[in-house]
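A single protein chain has been omitted from the complex, and every remaining protein chain is retained in its original position.
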Amino acid sequence: MTQPLLRLTDVGKSFVGTNALADISLEVHAGQVLCLLGDNGAGKSTLIKILSGFHAPTCGTIEVDGQPVVFKSPRDVSAYGIATVHQFGGTFQLMSVGRSFFVGVEPTKGWGPFKRFDKRLAGEIAVREMQSLGITRVTDGKRLVGSLSGGERQALAIARAVYFGANILILDEPTAALGVKEATHVLRIIMQARAKGVAVIFVTHNVLHAMMVGDHFAVLIHGRKADDFHKGERTREQITDLMAGGEAMADLEAELAELEASAGS
Amino acid sequence: MTQPLLRLTDVGKSFVGTNALADISLEVHAGQVLCLLGDNGAGKSTLIKILSGFHAPTCGTIEVDGQPVVFKSPRDVSAYGIATVHQFGGTFQLMSVGRSFFVGVEPTKGWGPFKRFDKRLAGEIAVREMQSLGITRVTDGKRLVGSLSGGERQALAIARAVYFGANILILDEPTAALGVKEATHVLRIIMQARAKGVAVIFVTHNVLHAMMVGDHFAVLIHGRKADDFHKGERTREQITDLMAGGEAMADLEAELAELEASAGS
Amino acid sequence: ASGKATTGATSQPAAGASSAAANTAGSGGGKVSLFVIGGKSDDPFWSAVKRGADDAAKVVKANGGNVTWLGPQNYDNLGPDAAKLILSAKSQGATAIVGADWVPEAQNEAFKAASSGGVPVFLFNAGGAEQAKNVGALTYTGSEEQLAGKAGGEFFAKNGAKNVLCVNTLPGAVNTEARCKGVAEGMSGGGGKSTQLPLPSSNFGNPTAVTQAIKSALLKDDSIDGVVTISTGDADSSAAAIEQAGAGAKIKLGTFDMNEAQLNRIKAGKQLFCIDQQPYLQGYLAVSQAYAYNAYGLLVAQNTLLTGPAIINAANVDAAISGVQAGVR
Amino acid sequence: MTVQISGTARPAAAGTSSGRSLRNLTYRPEAGALIGTLGVFVFFAIFGGAHFLAAAGTAAWLNVAAELGIIALPVGLLMIAGELDLSVGSVLAASSMTLAIVSGYWGAPMIVGIALALGVGVTAGALNGLIVTRTNVPSFVVTLATLFGMAGLTLGLSRVITGTTSVALNPDPASKAVFGTLIAGQFEVAILWWIVVALGVGWMLQMTKYGNWILAVGGDKESARAAGIPTNRLKIALYTGSGFGAALVGVIQTILYNGAQVANGQSFVFNSIIAVVVGGVLLTGGYGSVVGVVFGTLTFAIVNQGIYYTGWNSDWASFILGVLILSAVLMNNTFRRLALSYAPRTGKKA
Partner (left out) sequence: MTVQISGTARPAAAGTSSGRSLRNLTYRPEAGALIGTLGVFVFFAIFGGAHFLAAAGTAAWLNVAAELGIIALPVGLLMIAGELDLSVGSVLAASSMTLAIVSGYWGAPMIVGIALALGVGVTAGALNGLIVTRTNVPSFVVTLATLFGMAGLTLGLSRVITGTTSVALNPDPASKAVFGTLIAGQFEVAILWWIVVALGVGWMLQMTKYGNWILAVGGDKESARAAGIPTNRLKIALYTGSGFGAALVGVIQTILYNGAQVANGQSFVFNSIIAVVVGGVLLTGGYGSVVGVVFGTLTFAIVNQGIYYTGWNSDWASFILGVLILSAVLMNNTFRRLALSYAPRTGKKA
């Protein structure tokens, strides 16, 4: 097999009094989608924050392209062509769409001391990228983010990550606040990125979304990697049980079906 | 048919420069689940905020049990046995679970000037109600909300609404941040409430969840009611198209399937 | 004035109180513990008072006693804060208290509690003979704000001023109000008048805002032919304001207190006078008296020692400059 | 001015029974404040010597604490509810001038003057509350504007009415006894008032539903409103309370010191905020306790007065104050972090 773009070996993270993550080993390959699954509080976001340089891991090593690296800050990480959409946040209410899109990676024009932020270009790119996600109502890069709807904001964050995720694109529950149409657009974007050879890490609680785009699956339970498999190696029921933290969902679903039946009668 | 518990007639809401909602007429019956569907920015949360007394409608009338009412504040509304889980928020980082659960409806003991907030009772009830939602790891009502995981917090808000929603229970995307197990618990709770004769209004972007628990469906597109139907009157494809704001999702899904096929090869 | 204090130790009231042994006159110097209640420590005027007190304290320390200076951190709550300091001094076993009586209504009870509790009290800087009598203090050393103001007003009038502006950057504070009131009194005695220019706290400590405010007042009313300020910093601002208003020839400048910059101006003919209370002397004499009384039972024959007001003008400015350079004026 | 709070969910691996009770202690907001108070007390007990520990020394800081505390307690409630009140300095001055003018200058009965003085405070507080809730202008700016505005109004009116800025008052024995007496010749009767206010405010915050409302409003205003709390009325009531507290201190000082000055009171603006923050209340709201504020007030008063007992050059008083404030707040932050990671051992049933 080819060299993985990103390799984690025995990565762990403790907070004061909490062991959020332990012994995580994973490989992420170019042109593949890794779905990160797991119950609430399983440690998915914590892992994402380590990969984006937001948290430093307590132990373990990270390799990019076979070279061991230490991510010192999120800024450090973006130099590797890694871009992340975090579970919450990532947009700035009172900034324009164009400014918000390019926070931390501002395009400049001019040279030397006269180098300046090219706001017009920023606005144009931001609007173009959002429209490719199906958001057609945003047409002015100077519009304030605070005037966008929740879904439009989420789309802005995703568009940004897609634009800058040259090598690795990390999405933490990107579709949670999106409607069906917008969610489908995001899935399409993921597939397009994969086709371009980008490695994607995709966190979701939606088993259908996961099965639709995932090539490779990793399941976290209580901060540990419980399973790790490829597309087609598990049934939907098995995956659902794993996502529920290893509990058998069949009982609960049966109970639900029963309630439904009794109500429907 | 019986008298509806809640009836909206031609309700509308404008913000400065925006017509968020117009001409909404709806009926909510005891023992039924009304699913409110619609694209991002369709106006679902705005409608919910009107029903919870958070916003005043710009026009239209609201009747509870056949009596016209004007909701002056959220406090006013809770007197009718209506409880709401809003899309975001609803929990207080630095308060204990017990205090947070009972904000605004504190249980008291003692009498006269010595009437005081019964914190022990509050903690016990809060923990008990959360456990019935499948959250077993929270066992102390004095624990601070800020130390709960995202899903646990969402569960706390839902448990609170379920507890106080004597007549009408309103849930705005309650399962968005939840794992599969917790989401299933919430669906079960909705069915149990319905069985007890509570009227439920349930907002979701998940078509499966909607079809599983909904008795009656209302779809908003651009702030107007586009469709209104009962269980079984529409196919899943029709519902999906409606949720996408009236656009045909088939094309997009076909494109997606194609991408998936080409990737899978 | 009464002759109460003139006969030394015998005038000591209620000497038989519980802690009297350590506090009565003539304890020999070993256990002397003097407390001085003075002004805010970053105030240039009080800086000179403290310098005098510190110099006097050298003698006290050389004889095994000690002197402690207590000052409020600001003048925002002057009466109550000062009263608390007096009680604080008493509670620390002061053998004598030297204090300024800025707000008699607020402070007198505390002073009385000290003097009637067997701790000799010496007033200085503010209060005057009348309050000294009221609180049972042995002497008063200092000037009086209103008297000093009156002297300034009279000096203005004598030099032909008709309409004097009294710039008050701490409006509402008891001592600064008294200064301006005194100036008005002195002016009206000489046939002129004086109005106050109160500047809000949002200008305090910003010389430019003070300068420009004074300038506008001068532009607004061109009958003004004299400006007097309540502190040296404000005098610098006034000088700039007069210059910028283009009225250097017409408007005479005076100030309460002094430092080198003012004296240099007087010498250069750009300022008329400073009203000097000789703050160094206030500190020095008051502490020395308290020490002499505590240690040896000695008491000066006058119960009021006036250290001012002295007017410093071109005639006597050279002596004052050398004093300033020594840090004592 | 945002405070980032990081949540922790799982309990620490293990803990002995005594370990648990210790954690219960650190879990309370006042724990850091208590340690701060003890710290400065021991500090000055060592450097301030016997006089600091004697009755008179104790009275010195208790008196300062009492007056500050009567203002800091309602201001603390406001801060827990997420708002600031900078106007207390001018409210104090306005109410004490009112009393001095009405009962001193005009010679009306004391009771009338006291009632009007307290009325001025309540009105000013309600006005602050109305402006803050109606306009959504940040309370920092609103109360800064009323701080300036009321100071100007007090100065202007006093001068118009009395021609001066300092008015004397001869309180009758009854009001002297209630507001301005020295118990045992040392201890201000304000200490009793402080205790009364602390008990009342403490009961309200800890024991009644209103306390829960205050915590909720400070934690998340929109969610609190959604949960059915009348947030605007609550805030107006809290502002009224802080106006009342400032006016009460104005009355006490005027009667105790037999008169009022226009410039009085400004030092309470920052000092009350310092006392509250040192007492463990979060500046951004939603967290704090009355016991903490009481300890914060004591800490401030001990530092403020203790310096005079050390015999050190008082030039350095401000410097020491600055350093001690910072240390005390750092201590609180550590404890708040511990509190957030508090969770009971899983073995125990709820």
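Note that the chains are named A, B, C and D in the order they appear, and that numbering of residues resets to 1 at the start of each chain.
We take it that contacts are C-beta pairs under 8 Å (C-beta built on N, C-alpha and C of every residue); 3 or more make two chains touch, one makes a residue touch a chain.
Since the structure is predicted, the reported quantities are computational estimates derived from the model, not experimental observations.
Participant: If I consider the whole complex, including the chain that's not displayed, which of D:156, D:185 or D:200 touches that chain?
Facilitator: D:156
Participant: So one chain is hidden, and I want to know which residue out of A:69, A:121, A:144 or A:226 touches that hidden chain in the complete assembly.
Facilitator: A:144
Participant: Touching the absent chain in the whole complex: find that residue among A:31, A:60, A:74 or A:246.
Facilitator: Within the whole complex, the residue contacting the unshown chain is A:74.
Participant: By the contact criterion defined above, which parts of chain D meet the unshown chain? Give residue numbers in ascending order.
Facilitator: 1-4, 82-84, 131, 135-142, 144-153, 155-156, 159, 221-222, 270, 273-274, 277, 283-285, 313, 315-323, 325-326, 329-330, 333
Participant: Pick out the residues on chain A that sit against the missing chain.
Facilitator: So the residues of chain A touching the unseen chain are 52, 54, 73-75, 77-78, 84, 86, 89-95, 99-100, 102-106, 108, 115-117, 123-124, 127, 137, 139-144, 146-149, 152.
Participant: For chain C, which residues touch the unseen chain?
Facilitator: Touching the missing chain: residues 40-44, 47-48, 51, 171, 197-209, 211-213, 215-217, 219-221, 232-233, 236-237, 240, 243-246, 259-261, 264, 327.
Here, only the chains that are shown with their structure count from here on.
Participant: Based only on mean CA positions, could you tell me how far chain C sits from chain D in angstrom?
Facilitator: 34
Participant: Two or more other chains in contact with one residue: find those residues in chain D.
Facilitator: Where chain D meets two or more other chains at a single residue, that happens at 8-9, 341, 343.
Participant: Do you know which chain C residues sit against two or more other chains?
Facilitator: none
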